[in-house]
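Apart from one protein chain that is not included, each protein chain of the complex appears where it belongs.
On to chain A.
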Amino acid sequence: MPEIKVTPLGAGQDVGRSCILVSIGGKNIMLDCGMHMGYNDDRRFPDFSYITQNGRLTEFLDCVIISHFHLDHCGALPYMSEMVGYDGPIYMTHPTKAICPILLEDFRKITVDKKGETNFFTSQMIKDCMKKVVPINLHQTVQVDDELEIKAYYAGHVLGAAMVQIKVGAESVVYTGDYNMTPDRHLGAAWIDKCRPDILITESTYATTIRDSKRCRERDFLKKVHETVERGGKVLIPVFALGRAQELCILLETFWERMNLKAPIYFSTGLTEKANHYYKLFITWTNQKIRKTFVQRNMFEFKHIKAFDRTYADNPGPMVVFATPGMLHAGQSLQIFKKWAGNEKNMVIMPGYCVQGTIGHKILNGQKKLEIEGRATLEVKLQVEYMSFSAHADAKGIMQLIRMAEPRNILLVHGEAKKMEFLKDKIEQEFNVSCFMPANGETTTVETNPSVPVDISLNLLKREMALGGPLPDPKKPRTMHGTLIMKDNSLRLLQDPHSDADTLTRIYTHLKSVLKAYTIQHLPDGTVMVESIVIKVSSTAEEPNIKVILLSWSYQDEELGSFLSTLLKKGLPAGL
């Protein structure tokens, strides 16, 4: 039995350093090649020695597919391709290819320049790595080699995020990457057709969560900002450069436009400008509204949002500032926060999760006095708000995707083991399919039952039709006689004109059409009876092409018998 093997090197019962190996139909594919945010040592990258102890990966991998540009999905890519060694194709979508190197470079700078690590990939390595990338489009079937093909589907989540279908022959696997089933202000919802893969490898970040409507959160957010600005306060929104930042920008921009507001909105520069540029370019990857209106105005060409200069922080009057980083632990966002924290008119809105120990986490927990850099204490008077904007599918979304794709098996990755457990039970209960959740390094094997396609000759098919009977029913097997030829890699089913049984059937059909008034029977012992006349077909082994037709009748049926013999002497009509 053919089988598909899936081994997570990362993201197995874990979030971070997504890296999943799939063996399907004799091909090995690596899905994502990410890094782990939580570690600074070797555990940061997937353990590539699992694939091979020494030597390059090229000969073991047929291709690498990157689902989107988040570092936990692509952070280890230069390390793998340049330092471990891989020269095969790397597939990613156009936006991912464009944005990925920016993030990698940023990541490199922080680790090497700031933390002073050595033995890390260089800028040149990132460039070399990106040269190996083959960009793909949505719904485009890419032939990696003769047998392996991949196809990308829209996944929402971030710009350019894709789900991929990997197909070898009749076997297929779908890997979702990260995806979002509810549309947001700048991206649409994930979609896949009923492709019925053998395995669906899905993320399960929010396996145990069902989220509230997006609109409430948006409305709350806007109301908060609006009220603060109206009273003349300043709003600080600490964000990470890509993804949610753009969503919030669009949200505020359209709201400003709608409500005719005049207060300035600033975006602290850096990565964002470059990234915004790509958002402007890849309009086709955004949601319906942006796609439809970009002819009049590209939504990412912000009218109200301007670049931030650090001197602006002291300007009087209301303003809204987006600043990096998102957890208020360093950089510009922290500087601005220090300046504004003393005024109760101001507000800080944390749009995402904050790690313990960061200032963000402290203020969210209601701490009113902060010690900064060990010296001065900072009194926090400004209002602190928390708004969660997350772009992963919740439990319902995951179920919805499963229903859309109708897979035969499901494999959960990118989530916590305990939560997966719950979802696994639910999936098995609702869909009655088997569900796996391998840990890192653990291999899951799924047996497949692929259908073997056989070409059938047109003549055989036509004859089969002419023999009558109901139209072919896809759900019912049907027997037919023919010769199976296996040649090279193809199978062909041909008409076999030489078997006796076949000739007899043709005679039977012919007679049936000519002699309507008589009873004609095709008996299972290989004879045809017309009334009482018996017709048999035989041939010798030496000359199988010469058929001897035997007619026997009794004297009473002389008339019919001679008629039949003359009829058969004329031969069969060409159609049969």
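Please note the rule applied: a contact is a pair of C-beta atoms (placed from the backbone, for glycine too) under 8 Å apart; a residue touches a chain by one contact, two chains touch by 3 or more; residues count from 1.
Following the convention adopted for this analysis, contacts and distances are computed from a predicted model.
K.L.:
Under which of the names "Ubiquitin-like 1-activating enzyme E1A", "AP-4 complex subunit epsilon", "Dynein 2 intermediate chain 2" or "Integrator complex subunit 4" is the non-displayed chain listed in UniProt?
P.N.:
Listed in its UniProt record, the absent chain's protein name reads "Integrator complex subunit 4".
K.L.:
Using the definition of touch stated at the top, determine which of A:Arg17, A:Lys419, A:Arg506 or A:Lys547 touches the missing chain.
P.N.:
A:Lys419
K.L.:
Check each of A:Arg258, A:Lys369 or A:Lys569 against the chain that is not shown and name the one that touches it.
P.N.:
Of the listed residues, the one touching the omitted chain is A:Arg258.
K.L.:
Sort through A:Lys396, A:His510 or A:Lys536 and give me the one touching the missing partner chain.
P.N.:
Once the missing chain is taken into account, the touching residue is A:Lys396.
K.L.:
Decide which residue listed in A:Phe60, A:Phe120 or A:Trp191 touches the omitted chain of the complex.
P.N.:
A:Trp191
K.L.:
So which of A:Ser67, A:Thr182, A:Gln246 or A:Thr448 would be touching the chain we can't see?
P.N.:
From the options A:Ser67, A:Thr182, A:Gln246 or A:Thr448, the contact with the absent chain belongs to A:Thr182.
K.L.:
Which residues does chain A use to touch the chain missing from this display?
P.N.:
Those residues of chain A that touch the unshown chain are 182-183, 185, 188-189, 191-194, 208-220, 222-224, 226, 254, 257-260, 287-289, 350, 364-366, 383-386, 395-396, 399-400, 403-404, 419, 422, 425-426, 430, 465, 468-469, 471-474.
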